[in-house]
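Before any comments, here is the structure.
Here the complex is missing one protein chain, while the rest keep their positions.
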Amino acid sequence: MSTAELDTINPADALRMLRTMRVARQMSQRIAKLYPTDVMETPVHLCIGQEAVSAGLCCHLTDADQMLLGHRTHAPALAKGLPLRKLMAELYGRTTGCSHARGGSMHVFDPEHGLPGSSAIVGGSIAVGVGAALSSKLSGSDFISVSYFGDAATNAGVFHESMNFAALKQLPVLFLCENNGLSNVMPVAEHAAYEIAGVASQFMPVFRADGTDALSVYREAGKAVRQVRETRAPVFLECTTKRWMKHQGHERDDLEINPIDPVTDCPIARLERFMIGASLITPREILALAKEIEAEIDDAIEFAERSPYPQPEFVEA
Amino acid sequence: MSTAELDTINPADALRMLRTMRVARQMSQRIAKLYPTDVMETPVHLCIGQEAVSAGLCCHLTDADQMLLGHRTHAPALAKGLPLRKLMAELYGRTTGCSHARGGSMHVFDPEHGLPGSSAIVGGSIAVGVGAALSSKLSGSDFISVSYFGDAATNAGVFHESMNFAALKQLPVLFLCENNGLSNVMPVAEHAAYEIAGVASQFMPVFRADGTDALSVYREAGKAVRQVRETRAPVFLECTTKRWMKHQGHERDDLEINPIDPVTDCPIARLERFMIGASLITPREILALAKEIEAEIDDAIEFAERSPYPQPEFVEA
Amino acid sequence: MPWSRFDSNYRAPAGERDLAFVDAIREATDQAMCLDPRVFAMGLDADDKFGVFGSMRDMTHPERILGTPISENANTGVALGAALTGMRPILINLRNDFLLVAMDQIVNYVAKWQSMFDGQCAVPLVMRSVIGRGWGCGAQHSQSLQGLFAQIPGLKVVMPATPYDAKGLLLSAIKDDSPVMMFEHRWLYKNTGPVPEEMYTIPLGQGQRLHEGSSLTVVATSLAAIHTLTACEQRGLDVDLIDPRTIKPLDMDLILDSVSKTGRLLVVDYDFPFGGVAAEITSRVCEQAFDRLREPPQRIGFPEANMPASGPLERAYYPTPDTIGERIERWIGVEVCA
Partner (left out) sequence: MPWSRFDSNYRAPAGERDLAFVDAIREATDQAMCLDPRVFAMGLDADDKFGVFGSMRDMTHPERILGTPISENANTGVALGAALTGMRPILINLRNDFLLVAMDQIVNYVAKWQSMFDGQCAVPLVMRSVIGRGWGCGAQHSQSLQGLFAQIPGLKVVMPATPYDAKGLLLSAIKDDSPVMMFEHRWLYKNTGPVPEEMYTIPLGQGQRLHEGSSLTVVATSLAAIHTLTACEQRGLDVDLIDPRTIKPLDMDLILDSVSKTGRLLVVDYDFPFGGVAAEITSRVCEQAFDRLREPPQRIGFPEANMPASGPLERAYYPTPDTIGERIERWIGVEVCA
C-alpha cells in the first residue's frame, strides 16, 4: 500500500473504517475472553481477521440499504450500524438484545440500519437479499441490497438460483462473498470445484478485492456499489480474506492449511501502517481510539449484564 | 451436411440412429393420435423434433451405462433400449408396463438397459445420475452415467450442486442438456440469465451439438462420451433442438416464439437426406423401415390393450 | 390432462352472484393488487397465458406479476426478502409438491423469521399452492401436503372448500402480517357458488358447519369437505359436517361443540395417513372431549402408500363421496336428517 492510495480514499472514510474494524476486533477479542465463562450461551462465529470486508463495504452503504447476513454476523452487523449494546445484550441472552434474546449470535436484527435479519442455514439468506432488491425495484425506491455470504455458501444451489433470479429481473443487489477459504475445517478447494468469481461472471459483472486490505475493499466495493446503484442490476464482489479463529468458539484456529501472519494478514495493522504513513493518524491517536472503544465495549457489557433475562412464560412468541 | 460426414460415422450407426429416431417419432405420432381417446390416462410429454439427441447419444452407450431421465422420457428411454411394448403398456396403465402401471408416462424403468428410473420433479434427477457415477467409481466398475435433462432444469440449484459434486469427486458422468429453448411456454431467455454451456464450463469440459442434426450429435456425443470414459471425470454436452409439440399432450405447439420448419428442423428428414445422398439407404428402404416400425407399434399397442389392469387391492405397493 | 372432464357435483346454494372457485381466487388477488400497490404475485408460470389454471389471467396489474424460473427455493427466499422490506408478496406454486423444493426457505426461514426476531418485523407473505390429483400424474404430482406444513410453528394454513371461502380466506391471508399458506385443490377450481363482489375477509381460525346433523361429527377439509357434503346430501346422512377452513389455527370450539352433540367423530382429510391434520384433530378431540365420545373416533385419508399412476389404482387410492358415504352409513346407518 502506498500513499498513492490516498487519492482513492477520503480520510474520513479511512478513519471510519479503522474505527469499524477496531470495534469488531476488540469486541470479538472480548467475547473470546468471556466465552469460556459461559455468560454467553450461544454459538459464536468470530470475525477476527476478516473485519476489512464489511468495514470497507459499509463505507458505501446508507442505512436505507439492506444487508442480509448468514451465521457470521458480528463484524458486518456492527459495520452496518447495529449498536454494540444491542449485539452484546443478544449474546448475553437478554431482552434488550437486538432480537430480544430469541435469536442469539447468529440472528441479528436492526431494520433502522438496514438489517432485516440473518440466518444460520447456510446459503438461503442470499435469496432473501435478492428479495430486498426486488422490493426496491417494485416500490420504486432508491435503496440497494447486499447478500452477504461466505465462500462455502456458494456450494448451495440457492446461490445459483439467486444469481439467476437477480440477473433475470435486473435487481439492484450486490452479491458480497467474504471468501475466507474455509468451510469449517474444509478448504475451499475441497468444497468448490469452481472459481467463485468465474461462476458469478456468467450472471453479472464481477469485482474482486483483497479482503485483508481495507483500502482494496474500499476501492472495489466503491465501484461495485456504484455500479449497482447506477445500473440497478446485480453485481458481484469477492473479497478473499483469512479466518483467524476456529470456525466457531473462542479459540485460535490451528489448521495447518490456514497459517496466519499477524502482521501481513491483519487488516487493522495494515490500515494503521498506511494511515500513519499518510499522516492520517498518529500511534497515540490509535491508542486513544482503542481505549475509547474498550470503554464502549465495557459499557455494552455492563448494559447487557444489568439487562433482564426474558421471562420463561413468554416462551411462545 | 455433406458426404464428408461419412468419415465420421459408421454406416451401421447411421442406420441405428435412423431406426431409433423413427421408432420414437412414429410412436409419438401414434400416441398423439390415440391420446384424445383417453386410452392413456397419463400426462405425455412428446419428443417429436428432439429425437436426434438421444439417438445420437445412445449410439455411444452400452446397456451397462446408466441414464437418468426427467419427465420427457419416451425418446431417450427407447433409444437406451426400453422395449416399445413396455413403454406402451405403461402408458396404457397395464401391469406389463415398465413400471407395472405405477409410474405412468414420466416414470420409466428398465435396469437391464441402464434405466434406473426417471423423475417428474425437474432438476433432481441430475443428482441421481451423478450418484450412479459415484457407484461406478466406488465399485471400480467401467460403466459411465448420463444425467439427461432439459434447458430449464439448469435453473434449479441442484444443477449447480450436482456439477460441483461430480467435479470435486471426479465422477464419470455426462451432463446431457437437451436444450429445446423452452420451459413449458417460457423461452430460455426468460428463465436463464446465463449461457448454459458457459456456466457448465466453470465446472468441466463442454461440448455442443446441433440437436436437430443427428450427425452433429453423434460426433460430439462420441467425443464427450469417450472423454468421460477416458478421464473418468464429468463432461458436459449441450444439444440445441426444437420442440414441435406443446409441452404436454398431443397438440402441435403454437407459440409464436417457437416456429418450426418441418424440413430443416426435422432431424429425421435431415438424416434421411444425408443417408440417401451417401447411398446408405434408399427411399424404398426407408418406406420399408417405416412400415416395419408401424408394425412394431401395432404390436406394442395390441400387447398393451390385451394386458391386464392392476388390481385395486394392490394400491399399497 | 383433461382436467375439464372432472366436474364436480357440488352446487352451492344460489346467491346474488355465482362465481367459480378459480374466479373467486382471481378476483381476490386482483382486488388486493388494485387496493394496495405493495401486493404483488410471483411464481413459475404466474405470468403466462394459462395464468395458473386461470387464477391469474387478465389481471389489472400485470406489471406486478412476475414469472420465475424453476427455482422454487430461491423464489421463496426472494418473496420473504420482499415481505421483510415493505412488500406483500403472493407466491404461487402450481403444484404443492414443488413446495418440497422450497422446504428450507419455508420451514427454516419464512416460518421462523418473526419468532427469531421476537416479532419485531412483519412477514406478510402468502404462499398459494395447488393440489393435483388423478390422470396418472403419479407419486410426485399428486400429493396433499397440508399436514407437513401444519406441523411447523409460524405458519398459518388455510384450505378453502367453496368459492366464497376461497375469496374470503385469500383476502384474509393477504391482509395478515404473518406467513399464510393456502392449499387449493385443483378439483375445486370449477365449482361455483355465491361470492360477493366487494372485498370481504373470513377470520383465520373460524370454521363453518356445512351440513347439520346429530349422529356423527365429520370434520373434513377442502375437497374432502365437498365430497362429504355430497355424500350427506345424496344419502340424507344425519351428519354434522364441520369444515375448519383454516387448518392452523384450528377452530376447536366449533369441533368440540359438534362432538358434544353427536358423541362421534370422523375426520376426513385427503393426505397421507400418518400424523397430519386428521391425527391432530382426532387427538385433540380425544384429549378435550373424551367423555363426550361414545365410540372410537375414525379417520379417512389416503392409504399408507404413494400415489400410483394407473387409473384403477388411482381410483382405489382416493376416497370419494361414495366411499365416504358408505363408511358413514356402515357406522351410523341411514337416517334421513331432520
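As written, the chain order gives the labels A, B and C, with residue 1 at the start of each chain.
Quick note on the criterion: contacts are C-beta pairs under 8 Å (C-beta built on N, C-alpha and C of every residue); 3 or more make two chains touch, one makes a residue touch a chain.
In this text the structure is predicted, and so the values were computed from the model without any measurement.
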*In the intact complex, which of the depicted chains does the undisplayed chain touch?*
A, B, C
*asked:* Considering the complete complex, identify which of A:Ala152, A:Leu237 or A:Ile293 is in touch with the unshown chain.
replied: A:Ala152
*Would you mind spotting which of C:Ala46, C:Val101 or C:Ile255 touches the chain that isn't drawn?*
C:Val101
*Which residue from C:Gly138, C:Pro163 or C:Gly325 sits in contact with the chain not drawn here?*
C:Gly138
*asked:* From the list B:Ile121, B:Ala200 or B:Leu289, pick the residue that touches the absent chain.
replied: B:Ile121
_Can you tell me which of A:Gln26, A:Ser54, A:Ser105 or A:Asn164 touches the chain that was removed from the display?_
A:Ser105
*Can you list where chain A touches the absent chain?*
38, 40-43, 93-94, 97, 99, 101-107, 119-123, 152-153, 155-157, 183-186, 190-192, 248-249, 309-317
*In the complete complex, which positions of chain B touch the hidden chain?*
66, 68, 99-103, 107, 109, 111, 116-117, 119, 121, 124-136, 138-139, 145, 157-158, 161-162, 164-165, 168-169, 317
*Positions on chain C contacted by the hidden chain, ascending*: 97, 100-101, 103-104, 107-108, 111-112, 115-116, 138-140, 147-148, 150-154, 248, 271-272, 274-280, 282-283, 286-288, 290-291, 293, 295-299, 304-306, 308
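Here, only the chains that are shown with their structure count from here on.
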_If each hop has to land on a touching chain, what is the smallest number of hops from chain A to chain B?_
1
_Chain centre separation (chain A, chain B; CA means) in Å_ = 47
*Using the average of all C-alpha atoms in each chain as its centre, how far is it in Å between chain A and chain C?*
42
*What whole-Å value do you get for the distance between chain B and chain C if each is reduced to the mean of its CA atoms?*
37
_Junction residues of chain B, two or more chains touched_ = 155-157, 190-192
*Name the residues of chain C that each touch 2 or more other chains.*
69, 71, 73-74
